Structures are given as structure tokens and as C-alpha cells.
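In what follows, a structure is listed as C-alpha cells, so that the remarks can point back to it.
All protein chains of the complex are present and in place, except for one that has been dropped.
Order as written gives the chain letters A and B; numbering starts at 1 within each chain.
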Amino acid sequence: MDNDSSTPTAAGPVPAKQHIRKMPVNWWLKKPAYLRYMVREITCLFVGGYAMFLLMLAARLDKPEAFETLLASPLAIGLQWVALPFAIYHSVTWFNLTPKVLVIWRGEDKLPGFLIAGAHYAGWLAVSAGLVYFAMSGGTDG
Amino acid sequence: MATTDTQSSTKTMKLEVFRFLPDEGEPPSFQVYEVPYRDDWVVLDALNYIKDEIDGTLSYRWSCRMGVCGSCGMMVNGEPKLTCSAFLRDYYPQQIKVEPLSYFPVIRDLIINMDHFIDKMGEVKTWLIPAEDKPIEDGEYLQTPAQLAKYKQFTMCINCMLCYSACPVFGQNPDFIGPAAIALGQRYNLDSRDGGADERADVLFSDEGIWECTFVGECSEVCPKNVDPAGAIQMAKVTATNDWFKSFLMPGGRKKSGGNK
Partner (left out) sequence: MRHIGEKKINKKLPFVRELCQNYVGIDPVDEMIPVRPVIHYMMGGIDTDIEAATSLPGLFAAGECACVSINGANRLGSNSLTELLVFGARAAHSAVRFAEQNPTVDEEAITAQAAQEQERIREQFFRPGKGTETIASIRTDLNRALEAGAGIYRSEESLKVACDQVRELKERYKSVELADHSLTFNTELIAVLELGSLLDVAEAVTHSALQRRESRGSHQRSDFPERDDEQFLKHSLAYQTDGDPRIEYSDVTITRWPPGDRVYGNN
């Protein structure tokens, strides 16, 4: 555990030996926040998986039957049920972080974080509503 | 406070303290001390009591006792804390475990080796590099309150290193420039009087810089001064990305960083 790679410090003579601590493998279980972070990171696998699925769907756009077969297959339905909560979790955690990434100044004051996150949620809602409307109205054609 | 007017109260509390005495050649261990409990005492008061009254060999850093100097950071029950602001009453009657700040090499007891952190601040150049040099006779570099507001939050950093001990990325890669040094780099990059963004870019945007950060966000949670280093790093990522795109749009005229001032 110890090593001899000691360097002189301002505090006095060169430390004889320093103690190096290793990060425990289960570090992400030590704090709820770390666990939430790990879950957020893992959800991206499902978000990515769902994106692959969408690409596969897109590849069948010119063949309506194949498209519907894939969409209706139990595997695809299962995947969507699993991916949905993970995608929502990922989106929510990400949107909550947006005020840190996007800082808008109005003179000496920052635009409050809830407005920035709120705008993202509003956008999300609008797009979702638009899609639902499109699916409902467009669905009658098919 | 530790030695004067100690109440006659009989309440006591136990501290389980990490000990490492390199001279002895023994492996690290934990030692339990019993100290008087006072509801206005912080963990640092308890450590000072131990040092004064029980065991003069216990070693730790401290100075101001009021959350300004940033010297007394330690792990208190696994959380990085300034021990001068961690009140016993928030833990009583449970035993408190005190350890040196996570991930840093330990020199002795609760004292970590901070050399690497100091070096990183030097690499990032966390000082003002004036955009225009002018003689003292020409007066001050003026700044509006709005210009000050852009970086003021990041000036609050007291270099206590709690953010490093909350950062699993730093835990896995000790060469990661890390939250405080990046936030301080950002502090100067956002300063309207500063012109050093290009000089800092090589280090800030290197493999050990902002792109190592995976936005765990705990650095900002444990920061005793609300500096929000996680925010600073994400802002720096946006700036770096914008610059990268700009370098395609304006070939030859690539400006490495800049920060929107």
C-alpha cells in the first residue's frame, strides 16, 4: 500500500513514506448520489439501444409490412417498455443539469435555473405532444 | 475554545480517527478518542481537544476556524467536510469517523500531500494574465458590476480540495486537473481584464482536463463556498466545443478558447 515516491514538502523534511489509498471497486455504492450517477450513465445504454431500434425501423420504412412486423414483435415491445423508463430517467436528470451548462446573463443577474430547465421541459412536452398528435391523426391514414 | 471554559457537562462523544505514523513503519490504523460533547463544538474543536489534552501526536492541518482558509478539510463519516464547519451536534450521539481527504496520498495521520494540486493550479495558470499591460501610472483596470458578476462565484474558491475528494474521476485518475483548478481557470478566462485563455487552453482542454469530467456533479454538492466547479467545467466544455466548430468555419483564424466575456 505504501510507496517511496515521496517529494519534499514545504512542511519539512521529505516524508519517509506516503500512504496511498486505492479507490474501492464498489465506490459507487458508498453514496446515493454516486449510485444515481451510475444509473444515469447506464441508462445511456438503453437510450442507445433504442436508437439502434429506431434505425432498424427506419431501414424498413419503404416496406410497411416489415416495419409493422418489427414494431409488433414481442422483443421490440419488451425493449420499448424497458427503454422508456430509462430514457425518461436519463432525460430528467439531464434536463435538471442544463442550468449548469447553459448560463444566460441579464446584466448582473443570471437567468434563474428553473427557467432554463423549465424551457427544456416545455420543449420536450411540446415535441411529445406534436408527435402524439401526428401519430393519432396520421394513424388513420395507415 | 477547546481548552477554555469547558462545560461541566458529563456528555461525551467518541471520535474514530485515522492514524498513520510513517516513522514507526506500522500500517495505518484507527484510534478511538473520547471527548467532551458540546453543542457549539465542531469536529475541529474535538480534534484540538484531543491534541491538547489526550494525544499530542495526532496531526492535522487547520488555521482560521471560520471556513475561510480551506486548511481543515477531512473525511467526516465518509463525506468531505471542512471540520471547522461540521458541528458535533449533527452527529451526536453516534461515533464520528475522521479520515484524511480521499484519494490524496497521506503524509501522516490526517495530513494529505497536496503538492500535485498546487502543481495543477500552476499548470492552469490560475492568476490574472492582463489582456493589455499598462504602467501603474495609467491607473486601474476598470470593470463593470456585470463583468464582475460573470466570474465572481468562482473567486470564492478557498482551495480546500473537498471537491477532489468527492470526485470519482480524480479517484481513478490522479492526473485529472480536477474541479477546483478548472473552476479557477474558468474564473480568469471569464474575467474581462484577462487575456490568458489561450495559454490555459492547452491544459484545460487536454486529455487530463475538462473532457475527463463525466459530470458526476458531487464536487459542487460538497463545495463549502458554492463555487459550483461542475458548472464551471460544463461551461468550459461549451466554450471549447464552440471554438472547435468555429475553427472549421474560419480556417486559419482559429481562436483556441476565449470564453464569452
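We take it that a residue touches a chain if its C-beta (ideal position, glycine included) is under 8 Å from a C-beta of that chain, and two chains touch if they have at least 3 such contacts.
For clarity, every value in this text was computed on a predicted model and none was experimentally measured.
Student: One chain is left out of this view; which of B:L21, B:V169 or B:V238 touches it in the full complex?
Tutor: That would be B:L21, which touches the missing chain.
Student: Based on the whole complex, identify which of B:S85, B:Q147 or B:S192 touches the chain you can't see.
Tutor: Per the contact definition at the top, the residue touching the missing chain is B:S85.
Student: Who touches the missing chain here, B:T12, B:T57, B:Q95 or B:T144?
Tutor: B:T57
Student: Given the contact definition stated above, which residue among B:I111, B:A166 or B:A236 touches the chain not shown here?
Tutor: B:I111
Student: Since one chain isn't shown, list which residues of chain B touch it in the complete complex.
Tutor: Touching the chain left out of view, chain B contributes residues 3-4, 21-23, 51-53, 55-57, 59-61, 66-68, 85, 107-108, 111.
Note that only the chains that are shown with their structure count from here on.
Student: Can you list the residues on chain A that touch chain B in the complex?
Tutor: Touching chain B: residues 1-2, 7, 9, 11, 15-21, 23, 27-28, 30-31, 33-34, 37, 41, 97, 100-103, 105, 107-110 of chain A.
Student: Which residues, counting only chain B, touch chain A once they are in their complex?
Tutor: 20, 22-23, 25, 27-28, 78, 102-103, 105-108, 111, 113, 115, 145-146, 148-150, 168, 171-172, 214-218, 220-221, 228, 230-231, 234-235, 237-238
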